[in-house]
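All protein chains of the complex are present and in place, except for one that has been dropped.
Chain lettering (A and B) follows the sequence in which the chains are written, and residue indices restart at 1 in each chain.
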Amino acid sequence: MLRFILGKLGDLVPTLIGISILSFVLVRFVPGDPVMLLLGERGADPAVYAQMKKDMGLDLPVWRQYINFATDAAQGDLGTSIISKRPVVKEFFDRFPATLELGVVALLFAIIIGIPLGIIAAVKRNSFYDYFLMGGSLLGYSMPIFWWGLVLILIFSVQLGWTPVSGRMSVMFYIEPWTGFMLIDTLTSEVRELDGLAPFWSALSHLILPAVAMGTIPLAVIARMTRSSMLEVLGEDYIRTAKAKGLSRYRTVAVHALRNALIPIVTIVGLMFGSIITGAILTETIFSWPGIGRWLVASINARDYPVIQGGVLFIATMIVIINVLVDLAYAVVNPKMRG
Amino acid sequence: MSEVAMTPIQDEHVPDSFLREFWNHFKPNKGAVVGLALIIAFVIIAILAPLLAPYDPTLLQDNALRLPPIWAEAGTWSYPLGTDDVGRDILSRLIHGARISMGIGFAVVILSLSMGLFLGIFAGYYGGKVDRLIMRFIDIVMAFPSILLAITVVSVMGPGISNAIIAVAIVAVPNFTRIVRASVMAERKKQYVMASKTFGASDLRIMFNEILPNCLAPLIVQATLGFSDGILNAAALGFLGLGAQPPTPEWGTMLADSRPFIESSPWMVTLPGLCILFSVLGFNLFGDGLRDALDPRLKK
Partner (left out) sequence: MLLEIEDLSITFDTAKGPLSATRQISFSLEEGETLGIVGESGCGKSITNLAIMGLLPDTATITAKKMIFDGVDLQTIKENDFRKIRGAKIGMIFQDPMSALNPSFTVGFQIDETLKIHCPEMDKSARGARALELMHQVGIPAPAERLKNYAHELSGGMSQRVMIAMAIACKPKLLIADEPTTALDVTIQAQIMKLLKDLQKEYQMAMILVTHDLGVVAQNADRIQVMYAGEIVESAKSKVLLQDPKHPYTDGLLSSLPGKKATAFRAPLPSIAGMVPDLRARPNGCQFNPRCEFADDKCKTTLPSLEHDQARTLRCFHPVGASV
């Protein structure tokens, strides 16, 4: 087991190096001269140009630039945003909690609804319910997420007026950031003394549409995977044994089948993280959600290269690490791999 | 008149031609047939776009700003699906959008399939260092969420349809590579490969003439699903302003343009999205049906 863990971690290193190279290389392909971009007219003066080039570290050979980039990154320095002049890492962590909160809620939504739906579809195989559910799931992951978000806004915010159109919190309330998670921060005693539970409900109502939009594709995938995993398990010999022992239908499915069916689902949920990030980029744009997705898109449009580079590197690294964690979790959950 | 009832001798089941057996498995899957119908419909619309569209999709008509579609009160038959904020006919734009989306999907699949095929065959056939190198590269590319990678590539290369196609194709390569590699690895151990080697066939010849035809089934399924991913990703890029640029009537770009009018002219938002939905749905339904029809066939 220990060997397995070390092996996975060891495997991580070349991948991380590769990611950093790719991030670095991608941005270096920028057409045009970044020095000139920054200087504009002043760049006509050779001395000013040379100085700026030196300041930006672009006078060094490319491989040298990469080493600097990689070592800086390993120490947590991802450069400075051209637009805001603040360190990329700081900008990132300012906005990350918003995306994380949204992502976690979306994933919970997908799991809590997706798994039971998948189980029911498997148990009632080939019934109308099954076809309906699987058809719905197909629809779910055929939808463009950015359109779905807009449709949700159209129905629930514009037509019905139930939820706000955008943002994370009503401008009426100021919430002191503590954990960075609105659902927690709005429940602190200071906030409740001042405004009661109103900020909490506001946070919730802002959260609900983007979370549903973001969670729809994972929900569709999880429901499908649960169904097929469950079907496979229900055909196994030990289910026949369970019935022969006189176990109730409920116990056979909920205890014996489910425990085994969920094992591959663990892997799927981990993979959904990548889907969440993808969704974040598009969903945050639509809902004006102050997370890293919206920030990245804005930076791309503004050609803020340190941000793009740093952001991409960070996200890719997170995903790779999460994949390793998922592999480890799978090994723990699957008894056949222990010992 | 005597009728001799002849009971034909029940032979062993003679297998039909591949196509007929395939169709027998495929037909009962109604979803898949619907998917195929959708695909054919969109392809026809794409090909005949200039003939089908009543107006030029970029024609600005100041006198017909933001007209609602035919089912609303103010709708007219001259503009059955309404007009947008600068007076362009939405139906015509959607029809031309089909041409663009189908074209993008096609280009993406061709590009990513060839690249993935190439990488996958070499990785699967040679194994060892070549395999590890290629798979490491694939793992790295897969560490980037598809949109993120596409966005980064496009942001670097500049926005536009061709760059969007390249970006989306790059993102799709790993899936093809993995599938081809898995198939090749399974086939490589089989007898006919050994036999070919003893006849002195070169590696390349074995790879492409012998192994490849046996890997086609999962590849075709992935190509179909790659089409739907391609359309979605390209539309996402268009939505973010990084793909097809206005006034090109790409569905994603149309969605982005319509955002400010979500309250006043909601059809501008719903219609392009529905087009994306149905085209992607068509490919997904068909791809699923293909997968089901081809799999048991392979096991026989």
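The working rule: a residue touches a chain if its C-beta (ideal position, glycine included) is under 8 Å from a C-beta of that chain, and two chains touch if they have at least 3 such contacts.
Just so it is clear, the structure is predicted and the values come from calculations on it, not from any experiment.
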Checklist entry - For the unseen chain, which displayed partners does it touch in the full complex? => result A
Checklist outcome for this item: By the document's definition of touch, the residue of A:L12, A:L139 or A:L247 touching the omitted chain is A:L247
Item to check | Contacts of chain A with the absent chain, listed as residue ranges | outcome: 236-238, 240-248, 256, 259-260, 263, 335-336, 339
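In this section, only the chains that are shown with their structure count from here on.
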Checklist entry - Distance from the CA centroid of chain A to that of chain B, rounded to the nearest Å? => result 25
Checklist entry - Which bits of chain A are touching chain B when the two form their complex? => result 14-15, 18-19, 22, 26-27, 29-31, 135, 138-139, 141-148, 150-151, 153-154, 158, 274-275, 277-278, 281-282, 285-286, 296-297, 300-301, 303, 308, 312, 315-317, 319-320, 323
Checklist entry - Across the complex, what residues on chain B touch chain A? => result 31, 136-137, 139-141, 143-148, 151-153, 155-158, 228, 232, 235-236, 239-242, 252, 255, 259, 262-263, 266, 269-270, 272-273, 276-277, 280-281, 284-285, 288
